[in-house]
Structures are given as structure tokens and as C-alpha cells.
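I am attaching a structure below and will ask some questions about it afterwards.
Missing here is one protein chain; the remaining ones are kept as they sit in the complex.
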Amino acid sequence: MFDVIVIGGGVIGGAVLRELTKYKISVCMLEKENDVCMGQSKANSGIVHAGFDAAEGSLKAKFNVAGNKMMPAYAEELGVKYVNNGSLVVAFSQEDLKTLQVLKARGETNGVTDMEIISKEELRALEPHISENALGALHAKTGGIVCPYGLTIAAIGNAMDNGAKLYTDFEVVDMQKQDGVFTLTAKDGRTEQAKLVINCAGLGSGKIAALAGDSDIVVKGRRGEYILLDRESGDFVSHTLFFTPTQKGKGILVTQTADNNILLGPTSEEVETGNTDTTADGLAFVIQKVNAMVNNPPLYNTITSFTGVRAYSTRHDFILEESKHVAGLLHCAGIESPGLTSAPAIAKYVVEELVSKHIDLQKNENFQGKRKAEYFFKQLSVEEQNALIRKDPSYGRIVCRCEQITEGEIVRAIRENPPAKNIDAVKRRTRAGMGRCQGGFCQPFVAELIAKQQGIPFEQVTKNGKGSEIVVGVSK
Amino acid sequence: MKTSLTCIECPIGCQIEVEVENGKPVSITGYSCPRGKAYAESEVICPRRVVTSTVKATDGTLVPVKTERPVKKSDIFAVMQKINKATVTLPVKIGDIVVENISEDIHLIATGNA
Partner (left out) sequence: MKNAYDIVIIGGGPAGLAAAIAAYDAGVKDILILEREDRLGGILNQCIHNGFGLTRFKESLSGPEYAARFIDEVEKRAIEVLTQTTVLSLTKDKTVTAINTEYGVFTVQAKAVVLAMGCRERSRGALNVAGSRPAGVYSAGTAQKYVNIKGYLPGKSVVILGSGDIGLIMARRMTLEGAKVHAVCEIMPYSSGLKRNIAQCLDDFDIPLYLNHTITKIEGDKRVTGVVVSKVDENRKPIKGTEMHFDCDTVLFSVGLIPENELTKSAGIDLSPRTRGAVVYQNRETLVDGVFACGNVLQVHDLVDFVSEESELAGVSAAKYVLGEREEKDVIDVVNGKNVSYVIPQKLDKKASGNVKLFFRATGTFRNCVITAKCGDTVLLQRKKQIVVPGEMETLLLAQAKIAAAQGNIEITLEEQA
């Protein structure tokens, strides 16, 4: 039995799980997919929002601003690249210009610092490719970018290094509470027990609440399609460019990513399911909007497109509270944008303010928050790289040529917490296959490494879990 | 009867017209080299193809192979079946016979050193 079970291996679940391991309690994470970070945490804009967007007094505003301040240190500890590139909300009409004033005032109320409304000329100096139709912008200098899946996986890995357990393919289908103990049952019959349950199930958090008999949580999905451009065009813009928000929402953005790609999107479409197909119309819409924002976007350098489904609550604010019906069931639900930014602040709040009401939290003196230097091969000096290669020659073999990822890094991703079990999981941890050839060259090598490390036949290696085997048989 | 062919002998891919009477070519036009003419003659009487594939080696790797001469087109899948059952003992050099007389008197030979 555990003290606390966290349901859902996304950026919120990961941050909460890691925060829990700072205390002398036993914790585990239940994830319904074959790997962590399989929902909206792997397919979003990766923006560390400044905090001018959320309504005054909302939880979104509170945790956004707090999370924004925590993010640089949080990302650094976890070895995830964070860049303070600054955000620009671009105005294209007189009305937009007025909205910028509103946004700035709201930001100030929310506690956002370093905002400035800049002229057309100043905007062009910051972003030479900006459209001639742009009239000015709100420059929020505390805006940033971070790798969302890197952040999620590193937090969970670090939590596991500090004693947390992870159970994947554990889709919770039943939840019972008896004598102060929750019993959670998976689809395949496995059970886990705990005194407290934290619901971080993203799009599934309404369903999880309902299993416990709590119908207060209503969560819906909003699809967003994205286009990703090659790092070759990575300097096309340096800031995150937003359209001025309207009634319809924030609209699409044009941004550099923390890994120096260019990301375009997302569309916004209410959906019932988590279907992540891309559509011709959706991608065409993104392109149309991008062309309105910037001149001659280098779309010829497109390397992939994808869809994420963001979960939002019908309350249109974060839900961070104990269930009103089931004591000991804590909800982190409806965490849409700025959820990524808010994650470290949410985790701290949930543990220090909500969990602490049930469990006497004693500091875990052995907690090691920092990940090992080996995680940053490309960032090491040549001397450090060579020391590592002498110790383990597999760091001297490049497997993914586009992103220059070594065999050593891939093997480590397969072996270490949380272990990568398939091609996509390796990709999210190492970036092998994420570059311009999209795995065309490295996939056979990565598959061989997975087969060897796991001691399974090559034919059983999958792209993303059972049913997605990459070959269907031998040719001889 | 007139047949139109794309020559496969070289990258030019000449369009060759063949007039056939009683199963025999009586006029061939459109070729630009002797190989093309020979190809057209053969193609209307009994089309033939070189088959290329791989054969499993004793160490589990694959050795590239081809039929040393074109085999009957109708025989291609029979040849493939024999190729799929064959194994080759290493080391092997380019030109070594991997399967004797895989079709008629035509051998299957290695096209890679391993």
C-alpha cells in the first residue's frame, strides 16, 4: 500500500509525483498508456507564459505567474532546456492595440513584471520577418519556452530515482474507498492501494472522478493541430508571436521551440474524443494564419505535423481541490494552458496545502533533485564527452545523425527511469528520430538497440506499444 | 499484331515497336542499340528478367544475389521461393554461385562480398 497514488503521467502528474518524493512517504503513479507523457503534455506549444492572459483573481493567473518564476530553476534541475525568449502579442488593428493595453493592465494586476508596449518599428527590430500589417505588440519579457515532454519525463524519472513507483498500461476502471483506503483496479485486474489519490488524468479526469462517485468534474477536449519546421529555420523568429486574443481565444502562434525548431499552431476545435489525426483543413488554416503573421515563412522546411487535445474544465479555470464527495481524493483537473507553466507551482501547492492536510509530511533528506550530467551529452565540453566515451564507448557512436544522438544516450533512455519501451518513447527522451529525416535513417538502429536491451525479438519492437510493431515478419 | 515495349536494357528506356506474325517478330523499330533489338525479340517470344534478391547467410546476415542471366518472367516467383529457402556459407565473394541452376541452367550468384 502507498501513501499516495497519482493518476496520470502528464506534466502535472509528473510535477506532483516529484514534489511528493521530497517527503518521507511512499508514492506511485498509474498511467493508462504504455509510456508516460502520452496525452496533451507531449503535444502542446511548450510556452512558458508570462501570465497576462488569465483573468484577474483566477487560479490560472495565480499559478501561471508563480510557475513562470519557478520554471527556470525547475527546468535546470531536471536538465531540460528552458529559454527565456520573451513573448510578443502582435496587434493588427486599432482594436487590437486597445486590447494590448487591457492585457498589460491585467498582467500588472496578476503580478507580471517586465511588460512593455512596443511600436511597429521596435517590433520589426525584434522580429525582422513580422508582417507589414503588424501595428505594434505587447512585449512580455518573462515569457519563455521549454520542452514539454522533456520536462514531464524528467520529472517522473527523477521522482522514480527518488523512490516513486510507476505502473504503465494501468487504466483505472474501478475505485473503491473502504476504511480510509482507496483500492484502484486496472483494466487487466491489477490493483494498487493508497490513503490518498491525486487525480491528474487530463482528458480522463472527469471519468476518474466519476469512478469515485464525484460528478463535479466536467472536462472537455479541444483539438489543436501544429506544424513543426526544421532547426535549419530555427532562427526565423526568436520570440513567441501571438495574435491579439479575441472572443474566440488566443489563436495560433508562431514560436521558436526550446530545441530550436519553429512551431506553428494550434487550431482550436471542440471535440468529444482524444483523436489526434491531422486534417488538411486544419493544417491549411494554420498556414493561412502564419502567413498573416510573418512574411515568407519557411514552410518548405516542414518536418512534421501533429495534433494535441487539451483538456479544459467547464469552469474555465483550473480545478485544484479536494473532492467535495470523497475525502482524500484530490483533483488537478481542467489544466489547460497555462498548465505547463503552472506545473511546478501547482505541484507545490497540491502537496503543501492539500496533501499535508491528510499526511504529516516529513522532509526526505535523501531527495536528489538534480539529474546526472550524462543527460546532457551535447552540452558537455569535448573533454567531458571524451571522458564519457572512454568510460562507455557507445557514446562515441552517432545513431541519429540529424540530431546527433549517440548510442549511449539511447541505451540509457531504454534502461533508466522511466524506461523507454518503444521507438516513440526513445524519441521523446533523446530526440533520436525527431529531426529532419524523421527517423528514416536511425529507426532500424534504434529498434535493434531496443530489441537487444530488452532481450526481445526484433519483430516485437513497436513504434508506440502493442499493435504498432514496426515490421510484420522476416523476409527470409 | 503490333506490340509497343519500353526497353529495360538501359536508362534511356527506348519505346520499341514490334510487329509480330505467327509468334515471331517480323519488324522491330525504335531501338537505338543492338541490346534493345535483342530485348525486343526476346520480349515478344519469351520475356526474361534478371531476378535480384538476398539469401540468408549462416551468420544470420543477408547476402545480395542475382540470377547470372535473365530467367523466364513466368519463372520469377518459383525462383523467389528457392531463394527464400536457400542459405549461403560465409565467406562469400561477388560472383560465387549460391544456388546452382536455379532456373534452367542459370545459377544464382552473389553480388556482394561478405
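Quick notes on this one:
As written, the chain order gives the labels A and B, with residue 1 at the start of each chain.
Just so it is clear, a contact is a pair of C-beta atoms (placed from the backbone, for glycine too) under 8 Å apart; a residue touches a chain by one contact, two chains touch by 3 or more.
Because the structure is predicted, anything quoted here is derived from the model rather than measured.
One chain is not displayed; in the complete assembly it touches the shown chains A, B.
Considering the full assembly, A:466 is the residue among A:357, A:452 or A:466 that touches the omitted chain.
By the touch definition given at the top, chain A reaches the unshown chain through residues 227-228, 232, 276-280, 282-283, 302-306, 382, 385-386, 389-390, 393-394, 396-398, 401-402, 404, 406, 436-441, 443-444, 458-459, 462-476. Taking the whole complex into account, chain B touches the unshown chain at residues 5-11, 13, 15, 49-54, 56, 60-62, 64-66, 73, 76-77, 80, 94, 111-113.
Quick note on the criterion: only the chains that are shown with their structure count from here on.
One inter-chain figure worth recording: chain A and chain B are separated by 55 Å, centre to centre, where each centre is the mean of the chain's CA atoms. Chain A contributes residues 475-476 to its touches with chain B in the complex. By the touch rule above, chain B contacts chain A in their complex via residues 54-56, 62, 84.
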